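Every protein chain but one is kept in place in this view of the complex.
Take a look at chain A:
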Amino acid sequence: MESDEGDEQQQEAERLPLSQRPEWSDVTPIPQDDGPNPVVPIAYKPEFSETMSYFRAVYYSNERSSRSFQLTKEAICLNPGNYTVWHFRRQIIETLHADLQDELAFVGRIAKSNSKNYQLWHHRRWVAEKLGTGAVNKELQFTKKMLSLDAKNYHAWSHRQWVLQALGGWEDELDYCQMLLGEDIFNNSAWNQRYFVVTRSPLLGGLIAMRDSEVNFTIEAILGNPENESPWRYLRGLYKDDTESWINDPRMSSVCLKVLSTKSNYVFALSTLLDLICHGFWPSEEFREAINALNTPDSGPLDSDLGRAICRVLECVDPLRCNYWLWRKSKLPLTVSSQ
């Protein structure tokens, strides 16, 4: 895959106005018709206006030639958000039977400076779809490269998920997630991808089959950084639509207890414990002791109802969400006190 964009940049620096190019002398550019009272008029730069005016001319006359093809490249480099240009380029590709591998290379060259451009990614998908399963490795490589520049690029992740589902290539995906999480355990996109693989890969056994090993992996991640929201959400997600199994898995509450015992970074441990209790988990005495031992200021004597006690601690230690914890407290069922 091409990594340098020197080709496109050099062309920009050497650009000859279209009006001075002999091969375009027969074309009358179509200027933009802004109407009598344009709203939010844009102060276009001359080369931009000129390129788009020539584009409009060939688009209007539906000229699917190689000079039009070249012009779409120039127009894309100047105005990559213009979806009509990309659309016309695709029409030309079909008419001229242009080489699709070359097209992937072109997209690859301009991807770095257009990494969050919806049209670029859609175009890439269109080409890859035409190439079919043969494009799998290239697409996985391409998205991997883009993610190495920005490991959370939403477009890259969407494209990668589409590739896996449409073209395959699941073999190394769990390992890839593992690697990304090794680089940054806080990368929520990588956690999401892990969930995607675990639940959808035709090569793995499905969520329930994978659950045990995933729980263990996630707990390790939590204990390493209990302040990291991602693994807590992931852990809960492993028990999606199966609350009964969730509250009955002793590892759920024990990870909360472990974190509470460290007396630091325990906000998610507390909120998770609260959720477990709200869904029917019966905490043993050691939970009360662990919360007592936190010695949070202003919490006063510990409420006899552990759920209420947790809410009061959270009001203190997670003050940004104080109103929420008050609300959660108000929603707790009025049950008998400590279990």
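Before moving on, here are some points about what is shown:
Here, a contact is a pair of C-beta atoms (placed from the backbone, for glycine too) under 8 Å apart; a residue touches a chain by one contact, two chains touch by 3 or more; residues count from 1.
Going forward, contacts and distances are computed from a predicted model.
Missing chain, UniProt protein name, picked from "ER membrane protein complex subunit 2", "SKP1-like protein 1A", "Geranylgeranyl transferase type-1 subunit beta" or "thioredoxin-disulfide reductase (NADPH)": "Geranylgeranyl transferase type-1 subunit beta".
The chain omitted from view is touched by exactly one of A:54, A:176 or A:234, namely A:234. Annotation: of A:87, A:211 or A:258, A:87 touches the absent chain (contact as defined above). When the full complex is taken into account, the listed residue touching the unshown chain is A:32, out of A:32, A:178 or A:248. Annotation for chain A: contacts to the undisplayed chain at residues 30, 32-45, 48, 52, 56, 59-60, 62, 79-84, 87, 118-119, 121-122, 125-126, 152, 154, 157-158, 161, 165, 186-189, 192, 195-196, 200, 228-230, 233-234, 236-237, 240, 271, 319-324, 327.
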